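Scroll down for the structure; my scribbles are underneath it.
A single protein chain has been omitted from the complex, and every remaining protein chain is retained in its original position.
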Amino acid sequence: MTELTSHDTAARGSFPNVSPLWVGIAVVAASVLIPGFSGNQYWSYSFTLVALYTAVAVFQNILMSEAGQFSLGQGVIFGVGAVTAASLTTLFGYPYWLSAIGGFVAGLLMGALYAGPALRVQGYYLGFVTLSAALVFPQLVIAFDSVTGGVNGVPVYVGALVTPIVGTLTPLSLLAIALAVGALSLHYVFPKTRLGRKMIVSSVSTESAQSLGTNPGVIRFIAFLIAAAGTALAGILYVPLIGFVGPTNFRVDFSVLFFLAVIVGGQGKLLAPILGIWIVYLVPNVLLADFSHLRLMIYGLVALFVMLVFPDGLVGSIEKWWTARRPADTRTSFSLQDVFDALPETAGEGAASQDDRPLVSVRGATKYFGNAVALDGAGLDIRQGTIHGLVGPNGSGKTTMLNAVSGFLKLDSGAVRLFDHDVVAMPAWKRARLGLARTFQTPRIFEALSIRDNIRIGAEGHGGAQNSGFMEALATRDLPWLDRNPSLLPHGQRRLLEILRVLESDAPVILLDEPAGGLSAEERKDLARLLVHFRDKIGKTILLVEHDLSMVWQVADDITVMELGTVAAQGAPDEIRNDANVKKLFTGV
Amino acid sequence: MTIVELVLILVRGLGQGAIFALIAMSLNVIASASSILNFAVGALMVLAGVGAYMILPSDPTLFGWIMAGLLIALGMGVFGFLQGGLTLIPLKSSVEQHSWLITTMAVSIIIGAGIHLFGGSLAFRVPSPIPPVTIYSTTTPTAYLLLIVLAVAVYLCLKWFHSRTYIGLAMSAVAQDLDASKAAGINVRRVQLASFSLAGVVLGLTGHIGAPVINISADTGIGYLLSGFTAAVVGGMGNNLGALVGGAMVGVLSMFAAYQFGGIYQDSVTMGLLILVLMIRPEGIFGLAAARKV
Partner (left out) sequence: MLKVTNLHAGYGRMPILHGVDLAVPAGEITLVLGPNGAGKSTLLRSIGGFIRPTEGKVSLDGKDITGRAPDRMVSEGLRLVLDGHRVFPQLSVRDNLRLGVADRSEDYAARLGDVFGVFPVLEERLDQAASSLSGGQQQMLALAQAFLARPRVLLVDEPSLGIAQMLVPTILNFLRSWADKGTAVLLVEQRIDIAVPFADSVSVLRGGKIALSGPASDFTDVGEIERVYLEGAD
């Protein structure tokens, strides 16, 4: 967090010199303060409400883009907060501030209720569940009229908050500004925090998150709670502002409003909620107030129009246009020499203590997919401080074996031991925390993060205490590529970047799934050099699943050859190489 | 509960459930060809009901009623085709996975708003050409019975269509293996548009035949959408037989809830069922594959 300011200007596509955060803060503050000071009651009220809605939309934006969660029912959380606060104040006679705490807690509980189904289902299933909640909520408010005031609603007056300080500016207006600005600031900082990075990783690839030692379910739960907290705060401020809370305030389209605002503005963009709320709420409700019967029609047409013409949302499309206009650097790359210079050398222990005790041991692994056998009693031992090559024709079970070791696959039968622990029943993220890191066939690179952060997340799943010091060594060197966006990296470097991430985790055992795929001859040499350095200078133990046989012969200490889910041969490269059966496997001769 | 009450709940519940089943089948038809869930199906059905209101005189003849039904089915087929085209436009170039969600939701909102402009927030009342029948001393609108017949007939027609016609086979093929379908020369886009039209026809017939018992007003589409989606999930997404059974379950259960606790709890009970099924058996009763986590 300390180097926050050192690299935020590097974000690709942002407008030069002006941070979008300051633009957002200025817009929100001015829109409330100007009518306030000039004493315009109507605009003061409208823009205070807009500020509250903006805050809700910002949290919807965080929930959608950083956490990848799709909720059409944020209005319910807002409503639960508002109805609870209003009922406690007026019907039960508690002071407003105490009622507000009650409303806040109720909103949080509602968020937790959403998180429950979110652990089980995703995507539009979750969308439907939350949309159902939005449909049912006003009905339930009416049904439970003894505690909610029912269809007639509840009037609320909180004098202290709505008495103007100057002009028509009330303490409530200032609170609304504070909430919206706070929400924007949170969204600005969030991707640069450890939790934010974990959330981004979990939303892009749950597998990646697990391989980095993160439990994606927990992260998802936290995301819903954060969004619920901000939304409920807006809900309880809404009560004194509007002075009346009833079921008609929270119809289905109220919930959909926040979702559409983010989409129209441009999902993931900091300023999208401001622009989105202005377009889908302010324009139809306030500017075109004389056409209020057309409100829903405008709302639907705008959403349709934006989706067809600006599929990335307004802010997103403007930003895209801006980047395309600039003669942008089409490629970026990092220097592998920089990397080698910074690589730690902690050889001593790793190489010296090379006993024959296997760090990874698989016995009798069997796995069927329907009737097809993927693993048929295969086993292997990976000795400490070695590179173990795992080869075989297509469909022979190499990747299945790797998944069985890393925990992404549940074996039908067989034993898996990691560092002398029985891990058969252990989920992938816990195995990662034992000291297991892996890469994937398609490199998992997170374009919402800088190259630096893409490496740094390697160490973060493990609780943060351990890291290899590699990143720190790199950081001292003042390398400009560290803060660039990885989206411009060529494929080969994306692979190497993922491997550097694995290195940063300080996990003693590394599983690599076809790391040479798509690499040029030159890049393959770099990769081989990197792997040998890992083993000889840092003492890593590596399982290498690879098509490129020449590379495996070159670097591996032991080789396991698989065929049809069984082990066809096992031994040192020279033995394997001259094995007639093995040759036949690969060439058919 | 007396026998009469039970019959009342069952007959009306099954009739109501037939509407949900028909919506669920429309969702399935489109989803199987394109993985798109059309959020506008509820609104489209209500729109067909408005069509019936506009076309039919206050005491329609049977012949006039049938002709109106054909006209509405055709019109909704065209509407479905246009909506499909609109939905598929952004999918061509952009990888934006939410685009269909927004466009179908927007169409749903626009239809609702249009109905509101046309008739305000009041419900439209549509007459039936056939007088109600008496079952077990309960008067039952014939529309409920016709809807049950329609649901079974649509199920059988879809079964025939998916297995006997080239375009229907192509729809099944696209659902089973997209790449192999392309390799076989199937124009996937055309098949998807056809699925939108077909769903439009089904919804048109449903809205017309069910008009006397459907709650036709500006904001009821979304409730029908959710009940239909719940029916589809209960039966297993993509499975039309499941949709029939799921529709019946949702219909009877929500009718029972309405009778026992009051109409205001109908949607809550449906939502409870949706959450229950998703938590316990997300693949539904007849579903084989796990819930798609898109």
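Labels for the chains are A and B, by order of writing; each one numbers its residues from 1.
In this text, a residue touches a chain if its C-beta (ideal position, glycine included) is under 8 Å from a C-beta of that chain, and two chains touch if they have at least 3 such contacts.
Since we're looking at a predicted model, the values are computed, not measured.
Only one residue in the set B:Ala68, B:Ile186, B:Val234 or B:Val277 touches the chain that does not appear here, and it is B:Ile186. From the options A:His293, A:His421, A:Arg529 or A:Lys583, the residue with contact to the unseen chain in the full assembly is A:Lys583.
On the side of subunit B, the interface with the absent chain consists of residues 163, 166, 169-170, 172-173, 176-177, 179-188, using the contact rule stated above. Mapped onto subunit A, contacts with the missing chain fall at residues 393-395, 442, 490-491, 494, 514, 517-518, 521, 547-550, 583, 586-589.
Heads up, the rule we're going with is that only the chains that are shown with their structure count from here on.
Centroids built from CA atoms put subunit B at 35 Å from subunit A. If you check the complex, the residues on subunit B that touch subunit A are 37, 86, 89-90, 93-94, 96, 98-99, 101-103, 105-110, 112-114, 116-117, 219, 222-223, 226, 229, 233, 262, 264-265, 267-268, 270-271, 274-275, 278-279, 282, 291-294. For subunit A in complex with subunit B, the residues that touch the partner chain are 70, 116-117, 120-125, 127-129, 131-133, 135-136, 139-140, 142-143, 251-253, 256, 260, 263, 267, 293-297, 299-301, 303-304, 307-308, 311-312.
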